[in-house]
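Quick one: this structure, given as structure tokens, is what I'll be asking you about.
A single protein chain has been omitted from the complex, and every remaining protein chain is retained in its original position.
Labels run A, B, C, D and E following the written order; every chain starts at residue 1.
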Amino acid sequence: MSINHTSALNTLSALISLLALDRLPRTGWALAGVEDPETIAGHVLSTAHLVLALAPQVEPPLDVDRAIALTVIHDSPEAWTGDLPKHASELLPHGAKRELEARVADSLLSGLSQLARARHEEYARAESRESRFVRLCDKLQLGVQLLVYRRAGRRGLDDFIETLKALDSSAFAPVALFHSELQSALENCD
Amino acid sequence: MSINHTSALNTLSALISLLALDRLPRTGWALAGVEDPETIAGHVLSTAHLVLALAPQVEPPLDVDRAIALTVIHDSPEAWTGDLPKHASELLPHGAKRELEARVADSLLSGLSQLARARHEEYARAESRESRFVRLCDKLQLGVQLLVYRRAGRRGLDDFIETLKALDSSAFAPVALFHSELQSALENCD
Amino acid sequence: MSINHTSALNTLSALISLLALDRLPRTGWALAGVEDPETIAGHVLSTAHLVLALAPQVEPPLDVDRAIALTVIHDSPEAWTGDLPKHASELLPHGAKRELEARVADSLLSGLSQLARARHEEYARAESRESRFVRLCDKLQLGVQLLVYRRAGRRGLDDFIETLKALDSSAFAPVALFHSELQSALENCD
Amino acid sequence: MSINHTSALNTLSALISLLALDRLPRTGWALAGVEDPETIAGHVLSTAHLVLALAPQVEPPLDVDRAIALTVIHDSPEAWTGDLPKHASELLPHGAKRELEARVADSLLSGLSQLARARHEEYARAESRESRFVRLCDKLQLGVQLLVYRRAGRRGLDDFIETLKALDSSAFAPVALFHSELQSALENCD
Amino acid sequence: MSINHTSALNTLSALISLLALDRLPRTGWALAGVEDPETIAGHVLSTAHLVLALAPQVEPPLDVDRAIALTVIHDSPEAWTGDLPKHASELLPHGAKRELEARVADSLLSGLSQLARARHEEYARAESRESRFVRLCDKLQLGVQLLVYRRAGRRGLDDFIETLKALDSSAFAPVALFHSELQSALENCD
Partner (left out) sequence: MSINHTSALNTLSALISLLALDRLPRTGWALAGVEDPETIAGHVLSTAHLVLALAPQVEPPLDVDRAIALTVIHDSPEAWTGDLPKHASELLPHGAKRELEARVADSLLSGLSQLARARHEEYARAESRESRFVRLCDKLQLGVQLLVYRRAGRRGLDDFIETLKALDSSAFAPVALFHSELQSALENCD
């Protein structure tokens, strides 16, 4: 029972650390001048909604619920590192960002459960179909928020438009279709 | 294919509506005077983390991934209604709040997928073990945020402390244990 | 004197509850993607300024000061319920929103004074000329904030533009004139 | 009619300027380190609620509705000047602040109506019983917000506590009673 | 040593007062409807970066480091007065604003050091080449922020565009060149 006692305390510490995701901005938007940008928590939840929308249409079927679990945990190391912007991670030594995330995951997610750690590792390895699907949804969610900013009249986001255009979404047909709808909707903003 | 086309557009509309969860405050904290309170998105993500921590310890085993999917969708109607505070929902006619949520879920979540609608209904019915587990975690997450506010020096949150104390968490042993740790941690704040 | 003592305490509680109006967003703007939207307090004060501008021009004369008092109190139940968005109130059973507001007013405004409760009831009944005038100004104030958002370059507010266009402001000539100026100013934004 | 046309345009400009009251902080709280302080609009509305609570108890009776109109307009020049903090206004030449406000009122409030200008002047002159009553409520509202900050655990607000203690509220019995309740409530925070 | 002791305490008080610069908005942007505007601290730091960019190009050479020190201190009295908007300072008696700033500087900056007071006075007198250079950079920084707001899609900032256009930047060639680049960039926003 003393083991359980300790374990519950660690859970609490981990959960408190993870609350920072609701206060930390998606740095890319902040650097592009968005005054009160989407939070990491908002991005994660929106990605989970996107997974819930598209995953059930994939053939052969995905394990949708596990894909959602991967989504829920995919950015959790950012509760300790913040959302490192592209500029910065590109200038780090090769592999440094991924190693950093793995180390944070080891100490932060082990406070939740072995399952939490396992789900994050599955996401990071990008080998299972579910993890590759979620990685695409993670990128496409940027397009959803981008569309909202563009429809709200915001300009100066061309880098994001290019990033979205360059994304290869062909691995999953429903993702590719949504990607193409998103592009059309963005073009109609101009 | 024209059906798919329509469906993708509906998905986009639903996702855009759901982004509001990252801007809408948990009203109870706002009414208690918290200046920049937790968002609904932050609450949902934190509840998912709590589920990921405790669900794997439950005996007999729960379907943890499905429990996470229930969590991810549980407050989604609030993207259209906002987080109706307790005062208000208690003064509505009996059943009005639940009916309101079901109607919103019908039109908002059908834009995502039948699975999304099904997961929300499972949560709302509170019949499956997973849904009852998630409902408890939803309530306990309030305690995690409460502890953070209390440790930050905030006072005037006695109603929340009472609500947490009155919660019956005995249905799942790991939840009950965490509940009791949380209570101790709160008492140590004074 | 013990009665007075109690009454002052109730006043304090009511005033503290009503401070939430300065923290609660006008939900419609938040749902439309405005990041840091107008507060309910800001809306109420702006409506009072509009009343102060137009009411003195009405023939036969209105009781302008009473109209301002109606304005000051008209959204006060939202300190307990938040600003229920249109989507949500339309999905509630017929009359449920108005009954909810009346119940909140009973318990919240009685902490201020019988006059406060009476002014809110006059507004809710919409029978006196002053109350009908204030109801129109409440709707037109949305147009003032809309114009500011549009002039600031914000897009994606077409629902609000339609709502304003559909408003029947013919009951009071100065209101109708202002309504028409507002429409022209909005058209000049494009 | 061309006169009316011009007048409506001026009204719009004035209303747009006055919307700034919902974005401008009460500077005193900001200087004392409150991160996201009460706005001027929030202060004005809360003062109006206080007037609505206490004015009906005054003997001989006040014109309560006119007192509310005075309240609604009392800080409107701050839409152009911001809320000049005490430090600054004390260092200005004698009478400079009041003259500044009168000049702003002349150009800003004339866009609303002659009545708006008249109500502000009545407030500024502080001769009528209603205006002196509102001036006291303006000061006491600071105490209401102070109490909320203190109950929330905030410290470092001793200057405000001293200011409230030093206030002479004896001219109106219900104000004096409320003042004393407020002081007791503040002492109970420690 | 007891003198040093006192001096350190004064330093602490002054530093704490000056922290308000990170919370106080540049009032002009707030009055123009920018929801979460640049802070005074952000403006000062950006001006220092502009000085660091342009000052090394000036012939005959400026004392660049001293110019930066002038920049760092130039708006410090606003920690007590807030950023008095143009409307307000134009309506104050002639010289009142400058006298106000001098008085605040006397009591606030003397808590830092004689050097701090001297640097502010050099800036206020506008006699040295460095001070005149910094005064121009202070005005041009408004143009940098303006460009960012315009590129972000914001409209309704014509007054600022006019102010920038009317600025005489001919006294220093690198400033004039930057001024002209800024104007071109602004014209390309339309």
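One rule holds in what follows: a residue touches a chain if its C-beta (ideal position, glycine included) is under 8 Å from a C-beta of that chain, and two chains touch if they have at least 3 such contacts.
None of these values were measured; they are calculated from a predicted model.
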Residue of E:Ala32, E:Leu91 or E:Ala116 touching the missing chain in the full complex: E:Ala116
Full-complex contact with the absent chain, from E:Ile68, E:Ala96, E:Val134 or E:Leu164: E:Ile68
Absent chain, residues of chain A that touch it: 16-17, 19-20, 23-25, 27, 30-31, 33, 35, 79-85, 87-88, 91-93, 96, 99-100, 103-104
Contact set of chain D toward the excluded chain (per top definition): 33-36, 152-156
Where the missing chain touches chain E, by residue: 4-5, 8-9, 11-12, 14-16, 18-19, 21-23, 38-39, 41-46, 48-50, 52-57, 63-66, 68-69, 72-73, 76, 111-116, 119, 144-145, 147-148, 177-178, 181-182, 185
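The rule is short, and it goes like this: only the chains that are shown with their structure count from here on.
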Partner chains that chain B and chain D have in common: C
Of B-C and C-D, whichever chain pair has more C-beta contact pairs: C-D
Distance from chain C to chain B - Cα centre to Cα centre, in angstrom: 30
Distance between chain centroids, defined by C-alpha means - chain C, chain D (Å): 20
Two or more partner chains touched - positions in chain C: 16, 19, 23, 33-36, 148, 152-154
Touch relationships between chains, expressed as pairs: A-B, A-C, A-E, B-C, B-D, C-D, C-E, D-E
